[in-house]
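Have a look at this one before I ask anything.
One protein chain is absent from this view; the other protein chains keep their places.
The letters A, B and C name the chains in turn, as written, and every chain counts its residues from 1.
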Amino acid sequence: MTGPQIIFLAVGAVTLIAAIMVVTVPRLVHAGLWLILALAGIAVLFILLDNGFLAVIQVAIYIDAIAILIIIGVMLTRTAMSDTARQINRMWLGAAFACLVIMAGLLAIVSQAPTATAGLLVEDQVSMEALGRVLVDVDGFILPFEVASVLLVAALVGAILVAMTPARGD
Amino acid sequence: MTLDWLFIGTILVVGAGMAAAPIALQNILGPRKPNKTKSETYECGIETVGDSWVQLKGQYYIFGLIFLIFDIEAVFLFPWAVAYNRLQFYMVVEGVVFILILAGGLAYAWRKGALEWV
Amino acid sequence: MVPLSWFLILAAAIFSVGLFGVLARRNAIAILMGIELMLNAVNLNLLAFWRYLWSDSLTGVVFIMIVLAVAAAEVAVGLALIISIYRRRSTVVVEEIDLLKW
Partner (left out) sequence: MSDPFTAIGQFITDLLISIGIDAVITNILLTVIAAVLLGSVVGLVAIITIWAERKLLARVQDRLGPNRVGPYGLLQSFADIFKLITKEFLIPKGADRYVFIMAPLVVVGGVIGLWAVMPLAPGLAGADINVGLLYIIAIGAIGTLGIIMAGLSSNNKYAMLGAFRTVAQMLSYTVPLLLALLIPVMLAGSMGMTKIVEAQSGTWFILLAPLAALIFFISSLAELGRTPFDLLEAESEIVAGFHIEYSGMGFGMFMMGEFVHAFTISALFAVIFLGGWQGPGIESFPPLGFLYFLLKIVLVYFVIIWIRGTFPRIRIDQMNSFNWKFITPLALTVLIVTALVDKLAVENGFNRTAVLLASNAIIVLVTAFLVRAHAASLRRRMEVTDRAPIQQPEAAGD
């Protein structure tokens, strides 16, 4: 057992428990807070995978923006469904079974995964400058880069259009 | 590199500890005589009616939404900004186009009246 | 060093948990949370593969950034739809919004 392995097991266990809590706790606000813990666990795992940039943007986007937005959404729609109401639908046993089957399938595939060892990273592979360059290079990812911008604007426009439509009697 | 992240993890824990220690200390030193009136919700002396879950305005969602979109924009733009000094002119223009598209989104929200505090 | 398979197993487990949330939860926002968990598991998988097998190119990192952008757009529009439905129908239970038109 090396240091990273111990950290992986601890963080992985916390992440998994948090994920299970997200889908099982009855109070939705608590589910949101557990979701934040799970996302933070994933960020630590990103650091273990030697990519500090993605770890930081995981916190910046998922925890600071998406999770907060979800909690705001929970608060806005809270009166529609009380926390004491049934949160799990009638077919949850079937769903659990299906998930177990899928997990078994995934594990079967994972068992065939190559036993690769991580090579040493050279500075260039984690350098922000190379990443910034490849994002706007015509031989790089210029198209996804600009399309991402269009996608974000489309989401912004669409969400404002849908959420701002006045309801009856509003 | 790894030690840097260890440092960050430790200081985050220490930071939380800096807040936890006084609160724990207060729990030991401070008095603890709870009574019914004391643990009532504080509402300037008026008795609380109903539960605390007031209906929030949809406006908060719009602000969170615009923040989310610009947050992601920034994440895409920060690597671009780091590489800025070594980029050719057309690459800078691509970044500017990226910003302009999002500025268009902001202009739409403005025209639609989503930015007003109601 | 942590073996690659550990990351893959953890990602598979988180993915399945998220899928359970999507299939079994009644509240639409809880379903969105399940989807976020699944996307995160996918990201973890992508980054593990990038680190162990393709660390000589930046494709994996850019891929994850795009997934983040898509996840954000999905949450933005999804929540807007849920809020809109809530305003019109006063419900967020997915079983009760199974009509295409009302």
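The criterion applied here is as follows: a contact is a pair of C-beta atoms (placed from the backbone, for glycine too) under 8 Å apart; a residue touches a chain by one contact, two chains touch by 3 or more.
This is a predicted model, so every value here is computed, not measured.
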Would you mind listing the shown chains in contact with the chain that isn't displayed? A, B
Contacting the left-out chain in the complete assembly, out of A:4, A:26 or A:52: A:52
Subunit B positions in touch with the non-displayed chain are 1, 3-8, 10-20, 22-23, 25-27, 29-34, 38-44, 48, 51-54, 56, 59-60, 63-64, 66-67, 70-71, 74-75, 77-78, 81-87, 89, 92-93, 95-96, 99-100, 103, 106, 110, 115-117
Those residues of subunit A which, in the complete complex, touch the missing chain: 29-30, 33, 36, 52-53, 56-57, 59-60, 63-64, 67-68, 71-72, 75, 126-129
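Convention: only the chains that are shown with their structure count from here on.
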Would you identify the chain whose C-alpha centroid lies closest to the centroid of all protein C-alpha atoms displayed? A
Whole-angstrom distance, CA centroid of subunit A to CA centroid of subunit B, is 17
Which integer distance in Å separates the CA centroid of subunit A from that of subunit C? 6
For subunit B, jot down the residues that touch at least 2 other chains. 58, 61, 65, 68-69, 71-72, 75-76
Any chance you could list the residues of subunit C touching two or more other chains? 65, 68-69, 72, 75-76, 79-80, 83, 87
Under the touch definition given earlier, write down the residues of subunit B that touch subunit C in their complex. 58, 61, 65, 68-69, 71-72, 75-76
Subunit A partner, complex, touching residues on subunit B are 1, 5, 9, 53, 55-56, 58, 60-62, 64-69, 71-73, 75-76, 78-84, 86-87, 91, 94-95, 97-98, 101-102, 104-105, 108-109, 112-114
Please name which positions on subunit A make contact with subunit C in the complex. 2, 4-5, 8, 12, 15-16, 19-20, 22-23, 28, 31-32, 35, 38-39, 42, 45-46, 48-51, 53-54, 57-58, 61-62, 65-66, 69-70, 73-74, 76-77, 79-81, 86-89, 91-92, 95-96, 98-100, 102-103, 106-107, 110-111, 113-119, 121, 125, 130-131, 134-135, 141, 144, 148, 151-152, 154-156, 158-160, 162-163, 165, 167-168, 170
